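The complex is shown incomplete by one protein chain, all other protein chains being positioned as in the whole.
Here is subunit A:
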Amino acid sequence: MLEARHISVNRGGTLVVRDLSLAARPGEMLGLIGPNGAGKTSVLRALAGLDPIAAGTITYGGRTADEIGRRVLGRTLAYLPQNGRIHWPLPVEEVVALGRLPHGAASVDDAVERAMDAVELAPLRRRSAGTLSGGERARLLLARALAVEAPALLADEPVAALDPYHQLQVMELLRATARAGTAVVAVLHDLTLAARFCDRIALMKDGRLIAEGPPAAVLTADRVGEAYGVTVERGEIGGEPFILPWRRHDRAPDRKEPEA
């Protein structure tokens, strides 16, 4: 289990995350949502061990990053950055195989095959990554993260660059990954996708967690209105919820000045 207790993150002298506690459990998909600037990416980066925390503790199966060591941490969690890039035009399968680096060599093994099959990129395995469309590239980067086969997967806006078909595909895939025993944390902006696919939602605003729980309990009109400054239309199709942001409030939601 990936657990943050009372963490604060300081960026450039500003507290961008304040006293936040969160747990990602194996087999569960946690959606991290909130307006721009709420601190979602900062939380994810701290969970991934990329940025130091100013206060609190983060543990991975009960141990801190220092206790685990950088190398083992690379196998313990997979991190999919926002707007990830592939800087050299490697063949698709070799990009996916980079996910095996924490396990030794970056060779095309069974885990790489599983990851490519999951995102339906196996037919393009020899294609240069430089020739892929934006959506294909996003799926390739997800496959690279899946290939780590880590107990925890942290994905920062994994569907941001995708068309509706592939948004649904990626969300189904993330949920299936969670069902297979991985603790999945995904930063999301689409409230319907968050409501439909996440087991729990953590709603952030101004660096704080303002609500956490099952989607139906967190994504209420009041809370969404408070966080985002919009009214929402809600409903159900086939027993599954949808939430549409419908109208902006007359004025933007109060945003606290960050504390130094």
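The working rule: a residue touches a chain if its C-beta (ideal position, glycine included) is under 8 Å from a C-beta of that chain, and two chains touch if they have at least 3 such contacts; residues count from 1.
Methods note: contacts and distances are computed from a predicted model.
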Fill in: Per UniProt, the name of the complex member that is left out, chosen from "Iron ABC transporter permease", "Carbon monoxide dehydrogenase large chain", "Doubled CXXCH motif domain-containing protein" or "Spore germination protein"
"Iron ABC transporter permease"
Practice prompt. Give the residue, chosen from A:61, A:89 or A:181, that touches the chain omitted from the document.
Written response: A:89
Fill in: Contact with the hidden chain (one of A:18, A:40 or A:144)
A:144
Worksheet item: Pick from A:73, A:170 or A:183: which residue touches the chain that isn't shown?
Response: A:73
Item to complete: Spell out the interface residues on subunit A facing the chain that's missing from view.
Response: 45, 48-50, 70-75, 77-81, 84-91, 94-95, 98-99, 101-102, 106, 128, 130-131, 141, 144, 148
